[in-house]
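Note that this complex is displayed minus one protein chain, with the remaining chains in position.
And then chain A:
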């Protein structure tokens, strides 16, 4: 297992360099340059342009710029945002906990509901519950996040007033955020009602962001279960007179989990993409909106650094998923 992990970690190196190169060239391949975008309708004189270009290092040949960037990255320096003039690293870590917190709860919501729903649908294949569930999942999968979020806000925050409209916590509460995770910080603050407020603010964004993964997990669990339920050893177990609960819950589910875990791993990428819209609508201060804004402003250091850090996160998640395969299926561990 250790060798396996080390082997996987080694593959990180070329991936890392590849991502660095791609993120560096991707943002530069887009038409438009940051100085023009910053100047807007007001424009900028040629002399002033040259001065700014020199300040940002754009007057250097592209390979020198890349080399400077790469050496910076290896020394842990991701550069400074053109817009906010703050280190990319600082900005990322100020915003990332919010995205992580939301993604975690969205995934938890999706798994806790999606897995049992998929299992029940598979066991009741073709019956009303199965059909209703699968149609609902299809709707959930194809629903525009933007529309879904506004609908929930109008109904639950506007009409019923059960949940707050947006934000992470009531503005009434004001305390330091050492961890950046509002759930933890609100508890630690000791302020009465802060934790409850943070939880209430999480409800709608969690549902919105978790909807697509929920639908995907439910469908994937159902089809994987169906496949396993048709296997000989399940028939044998049934013939032995084993209880359906034991067959479905232990024998079938465990074997059906491999594709499901893969989907969960892949959904992390979807979550980060979905987070862009969810964060914008719910005024959630995470990295999704930060990245989009930076692309529009051609804020090179933020786009490069942000992509790189997100890629590293996804690599770590994939590694974790691969390790989980080993836990679920010992055959993979031995290979």
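The criterion applied here is as follows: contacts are C-beta pairs under 8 Å (C-beta built on N, C-alpha and C of every residue); 3 or more make two chains touch, one makes a residue touch a chain; residues count from 1.
In this text, contacts and distances are computed from a predicted model.
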Name per UniProt, for the chain absent here [options: "Ferrous iron transport protein B", "ABC transporter substrate-binding protein", "MinD superfamily P-loop ATPase" or "Acyl-CoA carboxylase subunit beta"]: "ABC transporter substrate-binding protein"
Touch with the omitted chain, as defined above, among A:177, A:223 or A:270: A:177
Contact with the hidden chain (one of A:114, A:213, A:265 or A:285): A:285
Residue touching the undisplayed chain, where the options are A:40, A:126 or A:241: A:40
Selected from A:50, A:70 or A:150 as touching the chain missing from the view: A:150
Missing-partner contacts on chain A, residue numbers: 30-33, 36-45, 48, 52, 55-56, 80, 82-86, 91, 94-95, 150, 153-154, 157-158, 161, 164-168, 170-172, 174, 177, 279-286, 289-290, 298
